[in-house]
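The complex appears here without one of its protein chains, the remainder shown in place.
== subunit A ==
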């Protein structure tokens, strides 16, 4: 047992400069994936609640396709679809794929939060003479956004882990580096254990920050 700890420690010490760089790449992929996903998600959530049959249909098709196909297929599809047509780095192809993928899930998060707001809120706002746009932007959205934060945080964590899949198009993020390290050193077990630790620590840090933020929101409201 002590032997494995020493070898893992050795692998860790030997590889951490590379892994720190890869961690930055993973975090960048995650951040872009979530931010892009949030923008896309907001647009599609609005389309779903717009009342327009055409917009709803477009949103439904998008969500059905994205949720019905594996992320790794979407990454390959986008990579060969976009990078072949336009000059784009592998990194951006991967980040955009993550954003497009997240958009579908985040759209559902927003839609659920908006529709979960008590209809009485809308009625009260309208009875005060506020129009539809004012009611949405001043009364419904701020409350819906607050409700979205816990599931959005969850989605962020999923994206962080899902970003490992872009190794398939050769982006030098954590998993991809671990994969290479495993092959080169003939120490696959130790290498992937180190990879797992990186993800675990990142997720734990983020979960902690999220909890702090959620508590702060509760305090604000109380």
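Convention: a residue touches a chain if its C-beta (ideal position, glycine included) is under 8 Å from a C-beta of that chain, and two chains touch if they have at least 3 such contacts; residues count from 1.
In the analysis below, contacts and distances are computed from a predicted model.
Trainee: Leaving aside the chains on screen, match the unshown one to its UniProt name from "Fumarylacetoacetase-like C-terminal domain-containing protein", "Phosphonate C-P lyase system protein PhnL", "Amino acid ABC transporter ATP-binding protein" or "Phenylacetate-CoA oxygenase subunit PaaB".
Mentor: "Amino acid ABC transporter ATP-binding protein"
Trainee: Which of these, A:8, A:43 or A:130, touches the one chain of the complex that we don't see?
Mentor: In the complete complex, the chain left out is touched by residue A:130.
Trainee: May I ask which residue of A:70, A:142, A:170 or A:188 touches the chain that does not appear here?
Mentor: A:142
Trainee: Which residue numbers on subunit A touch the omitted chain?
Mentor: Contact residues on subunit A toward the absent chain are 118, 120-121, 123-131, 134, 138-139, 142-143, 146, 221-222.
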